[in-house]
Structures are given as structure tokens and as C-alpha cells.
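Only a single protein chain was left out; the remaining protein chains are all shown in position.
As written, the chains take the letters A and B, and residue 1 is the first residue of each chain.
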Amino acid sequence: MPVQGTVAEGFENVRDAFAEVVAAEPGLSAQLAVHVRGRRVVDVWAGDGVSGDSLLALYSSGKGAAHLVVALLVQDGILDLDRPVAHYWPQFAAEGKGELPLRELVGHRAGVIGVDGGMSPDELADDRLLAQRLAGRRPYWRPGSAYGYHALTIGALTGEVVRRASGASLQQVYEQRVRAPYGLDFYLGLPEHAEARYLPVQPLMPEQQAIADRHAPAPDSLMGVAFNLNATPPTDLVAYANTRAVRARGPASGGSVGSARGLATLYAAAISEVGGRPPLLNPGTLSEFTKPHAIGTDLVTGEPDHFLLGFEAQAMRYPELGADAFGHSGAVGAQSFADPSSGVAYSYTRRRFSFGGGGGAPENRRLVAAVMRAARQH
Amino acid sequence: MPVQGTVAEGFENVRDAFAEVVAAEPGLSAQLAVHVRGRRVVDVWAGDGVSGDSLLALYSSGKGAAHLVVALLVQDGILDLDRPVAHYWPQFAAEGKGELPLRELVGHRAGVIGVDGGMSPDELADDRLLAQRLAGRRPYWRPGSAYGYHALTIGALTGEVVRRASGASLQQVYEQRVRAPYGLDFYLGLPEHAEARYLPVQPLMPEQQAIADRHAPAPDSLMGVAFNLNATPPTDLVAYANTRAVRARGPASGGSVGSARGLATLYAAAISEVGGRPPLLNPGTLSEFTKPHAIGTDLVTGEPDHFLLGFEAQAMRYPELGADAFGHSGAVGAQSFADPSSGVAYSYTRRRFSFGGGGGAPENRRLVAAVMRAARQH
Partner (left out) sequence: MPVQGTVAEGFENVRDAFAEVVAAEPGLSAQLAVHVRGRRVVDVWAGDGVSGDSLLALYSSGKGAAHLVVALLVQDGILDLDRPVAHYWPQFAAEGKGELPLRELVGHRAGVIGVDGGMSPDELADDRLLAQRLAGRRPYWRPGSAYGYHALTIGALTGEVVRRASGASLQQVYEQRVRAPYGLDFYLGLPEHAEARYLPVQPLMPEQQAIADRHAPAPDSLMGVAFNLNATPPTDLVAYANTRAVRARGPASGGSVGSARGLATLYAAAISEVGGRPPLLNPGTLSEFTKPHAIGTDLVTGEPDHFLLGFEAQAMRYPELGADAFGHSGAVGAQSFADPSSGVAYSYTRRRFSFGGGGGAPENRRLVAAVMRAARQH
């Protein structure tokens, strides 16, 4: 399967690495886009039916966009990280959550990862409905005492705070402040006219799925609750993303759709001048949102994840990056981030679920290493 | 060695798993009892001289009964987890412990794991004497800043709070509120008339003991202090349990005696209707006591133990269980818990010390898996 697209001079090794990745996995459709200091230097893709303009289900990659919105509102003084969530959203105070500061909510420390008996498909498609359901619930650990990945709820929770403080939904603020001005092909709420470019997500290969099923978490474990496996029936992430109603609303936790090009531009715009606009985040905001906020074991995933504020710490995964590299992976195996110290913005997307793709498919290691080798000599 | 006792229809696979466990370890005497939603579905035993009525030394399994008592007093409003321990027990305020809330004491965060030079046999047999000795001591870490297994002291410490707040010893409250009403064969203080059913605990096999001795912790390490290896002579757990004076008083940390049937019924009664009585714990109390309170590395054992409030988190060990499964193991290799989401109450006991039995003998994994497979289809 030939690699298409372009790379800037000095980034030929990234094209080679991408070609090796594609060659190593028959049937893989993938995109890779990279900016350095705001300039696009890699824009390649490969695989049946996929182009640079194809739109893929990118799941939790949307948490990156969601927390970019939160960062902008903090930067504007509309949100204050050290105020209680209940200051903005009184109903959230129920069941011992009244004191929890916004900072801890954004840092996955609230413990509001799901509900006993599971969330409904309607709730998972609609952040406002889900927020209503979650507000009064008991947390799964003492708020603020620990952290765990709020896989399907974080976007609804921070989104409700955004809505209450700004008067617009998180999706609307994202559209107005970020997506539209840069013309990004990365959506929280895919418009009807863009549906033609959406390529449905593909499940794991059957033999991989069989292995995954054997290792499935218990429905009522923290992992099971966080991924809604305690619902009847349990949530199927493939069917979820391939549902038009989900894509239309673009729930901020898991309903994002876009291309590598779109998402790389988002991260470039966060830290660099892009299209004549200054970086979205100033140094103070960047410093706040790229500090570690979640040290130790993630109660949901069991991994030492080292969340930053809403973003996933990337240096733990890719040792070539600076300590303040921030981004977010998506369930399918996608990975995207900005690395402020080198000016690199990176996005890799894939259409088929990756085996072992939680936190970014394994091939990202090789791709990131190649990108950083080229970028440092740039 | 044939398996005796009964299993309900649908739990034959549990009997088979138990038979395999017994066949795999020559000389093993063991009991297994399981309830589902209050109904006994497994009640089996095997091994020389053991019956379903035999009483075995179950060590730290008694911490489960002790913290069930604490939970009941919190539920009644007699204890407040967020009050300082010193509110109930002024002498405890010495050496920087004045602010420590009860919640942190119960969560193994006080640092009062022993004393320099060791505790005496009399102190280890008598919770009130031990509490007097501990009240004025320096903690081994800053109270509340970390956690570590208070192997031989937690029962005396929480017991003293119970005594001061309720006017009765923890052992008395347990007898009146839990043991007697259900007629449980699980004792904190074994009456003389039940001694005839006590089977003395058996030590490790000699070759196993030799290996264990080679890996013994240093006497003055946190592990050494917590297990009283810094005393002269160091505490021998086998001799400890086989001493009538210890069994008679039933110190809550390590002096419990009982059967699998008794302990499974205790956990069943905690979460289910048993014998026409409503569950001992209401949903609010259950939620409080089954939240994680000890994230990270246990300073004493070095394990990531994830203590709940007084109870050991079970889902870390047995992935089939819900996040709120709570229970406690005993040094000999015993394991017991309740799993609220499935309604399962489980107790496995053994007479001979298990090699690698800290936190429950290894065979519990196989047995729990078999139980949960049957219970989910029930």
C-alpha cells in the first residue's frame, strides 16, 4: 500500500517510518500530520479508501479539544480552577462533592466515572443529559483523594461547567474559538455536509477481539464502570462511533471525528503562530495546564498515567519529548500532542482499532522517535 | 482426600475447583463457604481431622469483623470518621498525632505500627494494654502522609476508640451486634466451651520455612516493626495463635478464630438479608467503607494494596469482583470478602500456613474465579 501525501525536506525519514508502519500491518488505513513551529512538515496517509481529507472516529482525542476550551476560558478569567465546581454548578455539590475545586475535576480526581447499572445510549450521546444524570451521584472514591480516567464522563462534566460559566456549550465555544477560525477538520459535532467524508471505524480483527474478550474487566470494576460495561448491554465503542446521532452531537469525552491534519493543526495553533494568529495559549496558561496533576496509579486503568490538567502527559510514553508535552490519545489507537520545547505538533490517526491501543497504538513510538529526530535537526 | 459437604445446584464447578486445590497440596486441611444474596450455596471441607464445624486460627481475618463494628457505629452516629482520634482518646494526641482524623486511623495512615524494641506477649494478647502502650508513641511516618499495614496494632487502636465512644469493648460490641444474633462461628475471644473444636494452626513445611527465614525482613525495618520482629524474641505467629490466652481475649488485629461457614455468613449478613434480618450495612455506610483510602505503595509491605476503609480492596487481587468488594485476608492464607454488586460472600480457610499466603493463599484466585463464574449464571 503506497504512502501518499508530502513531507518537507529533512522529514523523509518520517515518511519512511510511516511506510514501515503501514507495511507491518496488512489492512491498516492511517494518517500522519506534523507541524514544527506552526509549519506543516508531514502530511501523509495510506490504506484503502483513506485520503488526507478522510474523517475518522477519534474518540478521546476530543478530550484534547475540550480541555483546550477549558484552558482558553481560564486564560480569559471566565473559569477559575481553584473555585469549587459547585460554584458554577450547584447540583454537583450532592453526595460530598461540594468542595471539589474545578482543578481536581479537570484532573480526573472527582471519582464521577459512571453510575451503578450503567449509562444509557442517549446519555452517552448527549453531554447535557449525561451531566444531569451525574450531578447527584455518589463518586466512586473520595473526591480529590485519588485519580482515575473518567473515560466517558469527563467531557460532560467539564462541559457543564463551561456551559454554566459561559452561556454556551463546550461544543459551541470550540466551534467559535478554535475550529472555525482555523478551518480545522476536527469536530465535536460533525455537520451533516461532512458526513460523506466519514469512514466508519473498523473493529479489532476477530482473533484479537477474542483475546480482548478473555481479558475484559469485570462489569462492576472501576474499569468496567468507567467504560460502561455495567450497562445492559455494555457499551460497544465501535457501534457508538458509527452512530450518526453520536457524531452529530459530538460528546466531548468520546464523540470526536476528524483527520490527522485537523488535529495536528489544533495542537500547532495551541502553541505556535498559525495562519497569522498568535498562539492560542499564553505561557502562563500553558504552564498551568502542562504541570502534572495526577501522580501515582490510575484507579481505573491501573497505569501510572501522570495526567496533566485534562491532557495526558506524553513524556512518559515518548521519552524524546519535553516534560510539558501535552495531548490525548483516542481508543482506536490515535495519538496527538504538542511539544512546546521543540515546537512539534503531532497527530496520528487510524481507522481500525489497534490491539493494545489504549493510550495510543504501539506504532506511535516509532513515529514519534522519527519525528523528533528530524525536528531536532531542523 | 475426599471433599465433604454440599454445594447448591449450579455450583458443582466450585466443588471441583476445591477438590483440585486440595489434591494439589498434600496434607492441606481447608474449608470453603459461599453465600449468594444471603443464601448459602457452597459449604465444603477436606483434610485430616477438619470438618465444617472445625474452628481455625484466622489471624487478620478478624480485622474484617473489627471494622464491621466500626462501620456499624459510624452508621449509628456514635463514631464520626472526620473527628480527630484524640477527640475520643485524648492520650493519642501525643507526638504529633492530635489532628489525625479517625478516618485516617482506620485507613492504616497513622504510622503507629509498633514500638522501638518491640511489644510484649501480654500487650499482643490484650488490646487495652496495647492501646495504652501505643497512645504516647511516636509514629513511624507523619500521620496521614502515607499508609502502611498496621498488622498487629490496628485492632487495638480502633478498638480503643470504640471503647471510649460506646462504653463497651470492640469485642463486646461484636458479640452483641453481630456474632450472637446470627450464631456465627467466628470469634474475637473464643469461649472455653468452643475450645474442643479448635484445631491448632500448623507451621510452614520446614523447607518452606527455611526459604522464608532467608528472606526475613530486618528487625528494625518498617515490616519488622509491624510484625514485632524487633522484639526479643521476635513474635512467632504460630505459637501466638496456639496460645489459649490469646484466643480467649481475641485481640482484633490477629487473634480471631472461626470457620469458613462463620466468616462467610458474617460477610453475607453485612450486605444481604440473612435469617430474616435486614443487611447490617445500609448503602451509605457501604459506600463510605468501600471507597479506596490508601493509594500507592504500602510502606510496610511494599505492595500497592489499595486499602478501603479498614477492609482490604479485593478487586485488585480478584479481577472478577466489583470495585467495592471488601474483606480481609489472614496470615495463614485465609481469604474472606463480600462483593456487593454480585451479592457473593466468600470465605476460604486453611489450617497450615500457606507459602506466599500474605494477602490470601494463591489458591484463592482459582476458587474465586470458579465462584464468580457460577454466581454470574445464577
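We take it that a contact is a pair of C-beta atoms (placed from the backbone, for glycine too) under 8 Å apart; a residue touches a chain by one contact, two chains touch by 3 or more.
These numbers were taken from a predicted model, which means no experiment stands behind them.
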Among B:Arg142, B:Arg244 or B:Arg376, the residue in touch with the chain that has been omitted: B:Arg142
From A:Thr6, A:Gln176, A:Asn282 or A:Ser341, residue that would touch the chain that is not displayed: A:Ser341
Touch with the omitted chain, as defined above, among A:Pro90, A:Pro304 or A:Pro362: A:Pro304
Residue, one of A:Gly10, A:Gly27, A:Gly275 or A:Pro319, that touches the chain absent here: A:Pro319
Chain not shown, touching residues in subunit B: 111, 116, 138-142, 145-146, 217-222, 224-225, 230, 296-297, 299
Absent chain, residues of subunit A that touch it: 287, 291-293, 295-296, 304, 315, 319-324, 341-342
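Rule of thumb we're sticking to: only the chains that are shown with their structure count from here on.
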Intercentroid distance (Cα basis), subunit B paired with subunit A, Å: 42
